[in-house]
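Every protein chain but one is kept in place in this view of the complex.
Let's turn to subunit A:
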Amino acid sequence: MATLNEKKTCSERMENFRRFVWNPETRLFMGRTLINWVWISLYYLAFYVVMSGLFALSIYCLMQTVNPYEPDCVTLRPDVYGDRGLRIYYNASDNKTWEGLVTTLRTFLTAYTPAAQHLNINCTSDTYFIQDTFDGPNKTKLSCKFTSDMLQNCSGITDPTFGFPEGKPCFIIKMNRIIKFLPGNGTAPRVDCTYVGDESRPLEVDYYPVNGTFNLHYFPYYGKKAQPSYSNPLVAVKFLNLTRNVEFKIVCKIIAAGITFDNVHDPYEGKVEFKLKIED
């Protein structure tokens, strides 16, 4: 079979390309006359305007259909998790090593000052705070107060260093907000910290509030729009008697019906694991 042989030299290719960009004989710029370019550009302009319009319309419709208070359909439940931290190593006598941690805690707790919480009401009941109506101002729902003084020794009020220099550091465990999630099936969820892999070995800790429970009146959460001033309830954990210069692997779980802590893929679901080492 005879075949096409289109071997071109480099200069020929360059020449062809130049001719393609601007052909003086046919007055073609990149294969089109200028007026043709205008037309095609106008067409594409119109096309993209219409497509953007369609996209905007679709998103508008989407926004119309979504419920402003809670997601329409949650196939995934974002779940509970503990506080930040993977490896916490610090030197008790060197305040540079722990000042950062203390500042973080203090900043975190600014949202829990009485001033920050003044919109929220005092709750005393130990049951779920179910609100079917919008009782708050501007079609909102009420939220319960959680102030940092509830954390007592770990509130940063009595001890602004959160026990770090003494080797008795405070950690704060928070539950992630989940709309209409009712943890514990009537009993308050409780934080329980143990050594990893050795649950029976006693770990000396103090929990604040007492028993390390999240009071049920903080649940359920109705979403940002319904409860704009809602703040997550907290549990502080104070480690009392940790041997210095030894690395401990500690896990804090939340014990409650409806909260799992054994998802292999998610290390933060229902628990927090961290390594802690306090040096001299």
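By definition in this document, a residue touches a chain if its C-beta (ideal position, glycine included) is under 8 Å from a C-beta of that chain, and two chains touch if they have at least 3 such contacts; residues count from 1.
Here is the rule we use: contacts and distances are computed from a predicted model.
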- [ ] Name the absent chain as its UniProt record does, using one of the following: "Response regulatory domain-containing protein", "Auxin-responsive protein", "Sodium/potassium-transporting ATPase subunit alpha" or "DNA-directed RNA polymerase III subunit Rpc5".
- [x] "Sodium/potassium-transporting ATPase subunit alpha"
Task: Contact with the hidden chain (one of A:I88, A:I121, A:I178 or A:I255) - done: A:I178
Task: Of A:W22, A:F55 or A:Y89, the residue in touch with the unshown chain - done: A:F55
- [ ] Considering the whole complex rather than only what is displayed, give the residues of subunit A touching the chain that is not shown.
- [x] 1-6, 31, 36, 39-40, 43-44, 47-48, 51, 54-55, 58-59, 62-63, 66, 69-76, 78-79, 81, 84, 86, 174, 176-179, 221, 223-225, 227, 230, 232, 263, 265-269
